[in-house]
Structure formats: structure tokens, C-alpha cells
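Omission of a single protein chain aside, the complex is shown with its protein chains in their original locations.
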Amino acid sequence: MIAKLISNMHFLTAMVLFLIGFHTMLTHSNLIKKVMGMNIMETGIFLFFISVGYVRGGSSPIAVPGAEGYINPLPSALILTGIVVSVSLTAFALALIVKLYNYYGTVDADKIMQLRGGEE
Amino acid sequence: MQSVVLQTVIKLLLPFIQVYGLYIIFHGHISPGGGFAGGAVMAASFVLFAMSYGVGEGFKRLPRLIAQWLESLGGLIYIALGLTGILRGAAFLTNVPEWLGQAGQLFSAGLIPLLTTAIGLKVCSTIVTLLYHLLEEGHYDSQTD
Partner (left out) sequence: MNHLPVLLVALYLAAALGLPLLGRNKKFPAGLFAVGVAGCGLILAAASAWHVAGTGTYSYFPGGHQAPLGIEITIDWVTVFLHLTINLLAVLVLIYSTADLSRELGGGRAKTWYYSLFFLLLAALNGIVMAFDLFNIFVFTEIGTIAACALVAIRPKRLCVEAAFKYLVLSALGSGMVLLGIGLLYMVTGYLNIGAMAQALPKAFAMYPWNVLVALSLFVIGLGTKAALFPLHVWLPDAHSSAPTPSSAALSGLVIKVYAVAMARIIFQAYGAELFSRIPVPDVILVFSTAGIFAGSVLAIGQTDIKRMLAYSSVAQIGYIFLGFALVTMNGIVGGILHIFCHAVMKSLLFLAAGAIIFKTGIRKIEDLAGMGYRMPLTMAAFSIGALSMVGIPGFSGFISKYYLAFGALAADRPVYVAVILLSSLLNAVYFFPIVVRAFFGHKEKQMTWDRLPWAMTVPMVVLAALTVILGILPGGLVRIAELAAGAWLN
């Protein structure tokens, strides 16, 4: 059981990262922390995806003489796209936070709700 | 944050970073890397410069106008290269079989090096534009309702 867990460590780590990110994103009221949670969650998913394509002892997927097995390149290629998506989401979220900070002077969601209270 | 040490180191490092970025972009079809990775490395050089010398100096080296042009052009070149496939009667983004060359050579793989170059341009200019906007935001007057 333990040996099995250790040999599948990357999947376990990926899930733990995903849950940490998910939890951070939903429970923290600081907007920057929410964005950090988003990134941690996505890192977890990327790790998971890359692990799916990993072949133990395989070499990188370039045709060179003498290579035994290759690592599946498809998940890596997909995750590159995933990283691009995550970068753009992060950039956009940060830009929105800068704007919110300019409007309210705080990056705390609870305080923003309080400030907004009388407005509507 | 203007520090002599930082500025000198960055000045020394810049050419190496940029050459490395270009290397990654142009070898995208024969080794790991490609447009996104290389473009990000290239962008890192501009960003490092803008952060150590101040945004104003950064604007002088890569003005926002040019960055925006490159950003749009990178995407448009990609689409145009894709359309050449249709013009030759094949599907969108089809490679040119005559240009495939020998695997492992720098001049091979048909359209793919051109595509990675377009992506590199786009990624580099996008990241630079993004950082310019974020760094500069402090100077803006916040528009209020």
C-alpha cells in the first residue's frame, strides 16, 4: 500500500495541490490570495496531466539514435497551452485587482462588500 | 528601485537572454521549446530592463506602440500562414510538403518555424505590453464613477 502510494506520489501531490488551491480560492477573502489559489490549483492540474504522459526511464520525445522509450509529448504540449491560459487568466485577474484597489483602496473582498453596503 | 549593481548586471545579461530567447524560438521545430517558451524568455529581457531602469527607459527601448503592432501582427501572420494551406487547396494550416526538408536540420519542417516565429513575436510583445500596463498603472488617475 505504502509502496504503491510512493510510486504514485506525483498523482497524490497533484490532488493535494489541487485541493489546496481550490480551498484557498474559495475561502480567502483577500483577492490576491484568491489569484494565488487559482495558480496553485492549476499547477496541481498541470502536474497531474504531465504525470499521465510520463514514462519511467523514457527520454525526451526527440528522435535521437539510441533512445529506448519516449515520454508521451502530447500532455506536455497540451499543458503548454494550459499554462498560456493560466497566465492570461492571472494577468487579467491582476489587472482587475489593480482597478478594484483604485476604486476601494483595499484588496479584501469582505471590506469591499462593507464599503459597498450603503451604495446600492 | 534604481541600483547600480542591478543595472550593471542586467546590462551584461541582456544580450545573452535575448540570444537564448531567439535560439529557443528558431529551434522550436527540432528541440524542446518554441514560440511560447522563447517569446517568454525574450519578454523577460525587456521586463528586467524596464524594472531595473524604470518604465520610462523601457518605453524608449521597446515603445508601446511597436509592442502593440507586433502583438497584432504576430497573430495575423499566424492566420495568414494558416490560410496559405487553403490557398494551396488543402486544409487550414496544412504544411508545405516540399519544404519539409530533413528532420533535425534548422531549415526544415516547412511552415512550422515560421509559425513559431509568429508565436514568439506575439508572446513576447504580449507579455511586455501586459507588464507595461501593470507597472504603469500607478501613474494613471483612477477613473471613478
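Each chain gets a letter, A and B, in the order it is written, and its residues are counted from 1.
Everything that follows uses one rule, which is that a contact is a pair of C-beta atoms (placed from the backbone, for glycine too) under 8 Å apart; a residue touches a chain by one contact, two chains touch by 3 or more.
A quick note: this is a predicted structure, and the numbers were derived from the prediction, not measured.
Asks: Taking the complete complex into account, which shown chains does the hidden chain touch?
Replies: Every shown chain touched by the left-out chain: A, B.
Asks: Which residue, B:Thr8, B:Ser72 or B:Gln105, contacts the hidden chain when the whole complex is considered?
Replies: Within the whole complex, the residue contacting the unshown chain is B:Ser72.
Asks: Touching the absent chain: which residues on subunit B qualify?
Replies: Here the touching residues of subunit B are 68-69, 71-73, 75-76, 79, 82-83, 85-86, 90-95, 143-145.
Asks: Quickly run down the residues of subunit A that touch the omitted chain.
Replies: Against the left-out chain, subunit A lists 18, 21-22, 25-26, 31, 34, 38, 41-42, 45, 48-49, 52, 74-75, 78, 81-82, 85, 88-89, 92-93, 96-97, 99-100, 103-104, 112, 116.
The rule is short, and it goes like this: only the chains that are shown with their structure count from here on.
Asks: Just the number, please: Cα centre separation of subunit A and subunit B in whole Å.
Replies: Chain centroid spacing, subunit A to subunit B, equals 23 Å.
Asks: Residues of subunit B touching subunit A in their complex?
Replies: Touch residues, subunit B against subunit A: 30-32, 34, 36-37, 103-104, 130, 133-134, 137, 140, 142, 144.
Asks: Can you list the subunit A residues touching subunit B in their complex?
Replies: Residue positions touching the partner: 60, 62-63, 80, 83-84, 91, 94-95, 98-99, 102-103.
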